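The structure follows.
Only a single protein chain was left out; the remaining protein chains are all shown in position.
Now for subunit A:
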Amino acid sequence: MPEPVIIAQNLVKKYKDFAAVDGISFEVAPGESFGLLGPNGAGKSTTMRMVGAVSTRTSGDLSILGLDPNGYGPEIRSRLGVVPQSDNLDTELRVRENLLVYGRYFGLPRKQVAERADELLAFAQLEDKAKSKVDALSGGMKRRLTIARALINDPKILLLDEPTTGLDPQARHILWDRLFRLKEQGTTLLLTTHYMDEAEQLCDRLVVVDKGTIMAEGSPAELIRKHSSREVLEVRFGSERNAQVAEQIAGFGDRIEVLPDRILVYSGNGEREMERMTQAGLHPITSLVRRSSLEDVFLRLTGRTLIE
């Protein structure tokens, strides 16, 4: 098995008394696409900053590409690509200039940077925007430019912090397609997200993070298999009746979860649970049978939904 490119052991980051990251351990293999899934404030971004060698850990061990960020920050950063949570593109420069200037920050030769910039503009589907101002780009285009910029130094690992937060569905799909191509080309991806569909689409393996600790680890399919049933029946009886109905159907499925707006019945066969419900004389306002998702895993592990 190849040497992991990221090894985190018992990683802790404290701000005064508050532990933003409280003993996280994980390993990422070369070429792997690894995700940190969790709600806002779970410690995902802080972990990313430590991996990106821009934040010093309070304790624990961390090795990035075989180097300790405490002693080799610049060396590590020169081999990483970073896509931060909020775009920090250089708005005083044009689109292509953003790539040229960023490449020079790594000390790369001008000619090499220029060639790479043109390739990346094509990759990001921004060729016809090369001379545009950054502020004139749409949210999705800015995000693609930020990713192109992060690739200018041909990084070994690409760090993506909430890559599609705030984008409309179409822009998200374009972005996922680009990231999927990178994955196919063998780029190691480390990404954080609070969207379970994003995690399912992009991650080979992921950890579920909450309150600075890891709740579970595995591939999306493994996690679902281990922590949830195959299917879920979602029923709505109206916010007043949900709790009352929940008592009546207490024995249904493997498990029942009552949310403010709906009841979730976890079962191998959602349709059968629905039939049982009808036989019991219960008629929900709406009902839906779907496959279990990472959202259900998260709910099971933490008792909370991902997006609150």
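Structure notes:
Definition applied: a residue touches a chain if its C-beta (ideal position, glycine included) is under 8 Å from a C-beta of that chain, and two chains touch if they have at least 3 such contacts; residues count from 1.
The rule is short, and it goes like this: contacts and distances are computed from a predicted model.
Here one chain is missing from view; checked against "Thiolase C-terminal domain-containing protein", "Transport permease protein", "Succinate dehydrogenase/fumarate reductase iron-sulfur subunit" or "Cytochrome c", UniProt names that protein "Transport permease protein".
The chain omitted from view is touched by exactly one of A:Pro2, A:Pro74 or A:Gly186, namely A:Pro74. If you put the hidden chain back, the residue from A:Ala29, A:Val54 or A:Ala130 that touches it is A:Val54.
Across A:Gly107, A:Gly281 or A:Gly303, the residue that sits in touch with the chain not pictured is A:Gly107. Where subunit A meets the missing chain, the touching residues are 7, 9, 52, 54-56, 61, 63, 68, 70-75, 77-78, 80, 82, 84, 86, 88-94, 97, 101-102, 104-107, 153.
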